[in-house]
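Please find one structure pasted underneath; my questions will follow.
Missing here: one protein chain of the complex. Every other protein chain is in place.
Per-chain numbering from 1; labels A, B and C assigned in written order.
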Amino acid sequence: MDKHELQEFIAKRVAKELEDGSIVNLGIGLPTKVANYIPDDVEVLFQSENGFVGLGPSQTEETYDPNIVNAGGQPVTIKPGGAFFDSSVSFGIIRGGHVDLTVLGALQVDEKGNIANYMIPGKLVPGMGGAMDLLNGAKKVIVAMQHTAKGNHKILKECNLPLTAQGAVDTIITEMGVIKVTAEGLLLTEINPEFTVEEVQEATEAKLYVDKDLKKMKA
Amino acid sequence: MDKHELQEFIAKRVAKELEDGSIVNLGIGLPTKVANYIPDDVEVLFQSENGFVGLGPSQTEETYDPNIVNAGGQPVTIKPGGAFFDSSVSFGIIRGGHVDLTVLGALQVDEKGNIANYMIPGKLVPGMGGAMDLLNGAKKVIVAMQHTAKGNHKILKECNLPLTAQGAVDTIITEMGVIKVTAEGLLLTEINPEFTVEEVQEATEAKLYVDKDLKKMKA
Amino acid sequence: MDKVVGIKEAVKDIRDGDTLMIGGFMANGAPEKLIDALIEQGIKDITLISTDTGLVTTGSGKLISRKLVKKLYASHIGTNKETGRQMNEGETDVELVPQGTLAERIRAGGYGLGGFLTETGVGTLVEEGKQKITVDGVEYLLETPLTADYALIHAAKADRNGNLVYEGSTNNFSNVMASAAKVTIVEADEVVENGEINPNFVHTPGVFVNRVVDGGAVNG
Partner (left out) sequence: MDKVVGIKEAVKDIRDGDTLMIGGFMANGAPEKLIDALIEQGIKDITLISTDTGLVTTGSGKLISRKLVKKLYASHIGTNKETGRQMNEGETDVELVPQGTLAERIRAGGYGLGGFLTETGVGTLVEEGKQKITVDGVEYLLETPLTADYALIHAAKADRNGNLVYEGSTNNFSNVMASAAKVTIVEADEVVENGEINPNFVHTPGVFVNRVVDGGAVNG
């Protein structure tokens, strides 16, 4: 799989986690692609942290409106039954636990569910945007990312970059498998049949426990 | 003056304190009457703490609308250029210092500017409603009330009823005169010519300092 | 996501001892039909959060008059004499909360804040049992969040997703209460299809709403 295929594969698998009737916030980048793979029998409302619920597809010539952008600044639409509001309400929704699921990317995740995804000191400092609030407020947090970065581990025993949140991550979904963060550590519950458990462990710094009911990961 | 005339007299005098362009909140009862005496050259916006700015006159048959009441629960109107909002915004406006003046009644006021106007323990306990927030948040606080209650002092050395707020009162306006609360104590700045300074002092438990520039109180 | 249900269905899982927030300011904007349905269903020992207790025969006051309330949080009870009587005779436990603090405590509950600092109430009985925190030389009370099992509110209009529009001064506490309950139930004068409310002019987003009753066509 090339990078593009890899990202689509991950996004497709994440989409299966979406529950009917839920409120979902998708981060910028890979997580945004999840919206393209929602099962037909599932209706979700997407929240955009810059100020609305009911995020629809990108704009076309017919739906052009310079007043509507998503949290990535891209022109988007709002679905019938959506609502706009200001940032204090938007983060009230997020912080108050009214978002059922958020999907974010990460630079690092560790076996305690800690996550780092907003800065590399002295180098890249994009800032946390709404990620800290989302990680603390959303009922469920999925990290969707490539398993490693240029051969370097991203799933660690302990994050060494500045944290975005402590113990916030519930599930990690990569091209290699699905990993749940549990009190005992990281539990591999699904594996991409293209890889062996040994290969996944090798690509992971933290120790992986393997679910006795390990399933094949399907996108 | 009978009670009615007395209240109108006080309300008229208070109305002179209203500055052009200001946001004003009037308490229930006597303070509400102030709205009837706004000078022609002064434009003020009245705030109603239950959720709007731009409070207009009482409803008539033509302006009947069951959806608009003031903070006393009475049917009122909204003026062009007014706005409705929820209670958290309404008290944000109040607490945040966006109300220039509030006029309230009181059971007791003292020389430190303390005020008691929400309960008589074991007897009458209406509750503070929005008064505590108004007293703390409004830029200027005027107490408008009859000078005594059935012959008993209301302007005291120290309030003995549960306080609504500490050191919040700026000015006291009664049928006898206008009293400013200063760091040195209560300063009589205007006197109703129907009374002598001695009579006003006798009706006041706290010591009154008399302004060297004492003026006649005109309604 | 169609949140529209019949009125009996809407309130049927409310239990004795639950905590209820009820909107309305002196019953202006109170969900009268939901309150009636609750009374009809039979319920007691309620903890009630409501800025005032309406009048004896309107708004949340109807629950007080029937002695269904065990504990009350309110800012003003002067318009319902029965509330004062129950308080003074020790029948109902009443906590008086300044109106702005009450709105903010409910919002904090709904918006996931651990509390907030306010000068309102410093030097008064409202201080009792509260932590005082000094920031930049100013003394504040730490006020903590309020949440509820159910919020019962009224709106002029609702769509099927639960987006709400209020008229005039009827919003008052409804918007913040909607955010702060596990289950928010709305009595709407009119129910419309999704898309019929302009998304720019939604007062309370449907994410805060769980059930909508068509108050214009109450049938149970």
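Assume contacts are C-beta pairs under 8 Å (C-beta built on N, C-alpha and C of every residue); 3 or more make two chains touch, one makes a residue touch a chain.
Since we're looking at a predicted model, the values are computed, not measured.
Shown chains touched by the hidden one, complex as a whole: A, B, C.
The residue touching the chain not shown here, chosen from A:87, A:160 or A:196, is A:87. Mapped onto subunit A, contacts with the missing chain fall at residues 48-52, 65, 67-73, 78, 84-88, 90-92, 94-95, 114, 118-119, 122-133, 136-137, 162-167.
Listed for subunit C, the residues touching the missing chain in the whole complex are 104, 108, 112-119, 131, 133, 135-136, 138, 140, 142, 144, 165-168, 200-201. Counting over the whole complex, subunit B has residues 21, 23, 43, 45, 47, 52-54, 78-85, 89, 91-98, 136-137 touching the chain that is not drawn.
One rule holds in what follows: only the chains that are shown with their structure count from here on.
When every chain is reduced to the mean of its CA atoms, the largest separation from subunit C belongs to A. With centres taken as mean C-alpha coordinates, the chain found closest to the middle of all protein C-alpha atoms is C.
Rounded to whole angstrom units, the spacing between the C-alpha centres of subunit A and subunit C is 35. Separating the centre of subunit A from that of subunit B, both taken as means of CA atoms, is a distance of 55 Å. Here the spacing of subunit B and subunit C, counted between their Cα centres, is 29 Å. Shared contact sites, meaning residues of subunit A that touch two or more other chains, are absent.
Contact of a single residue of subunit C with at least two other chains is seen at positions 107.
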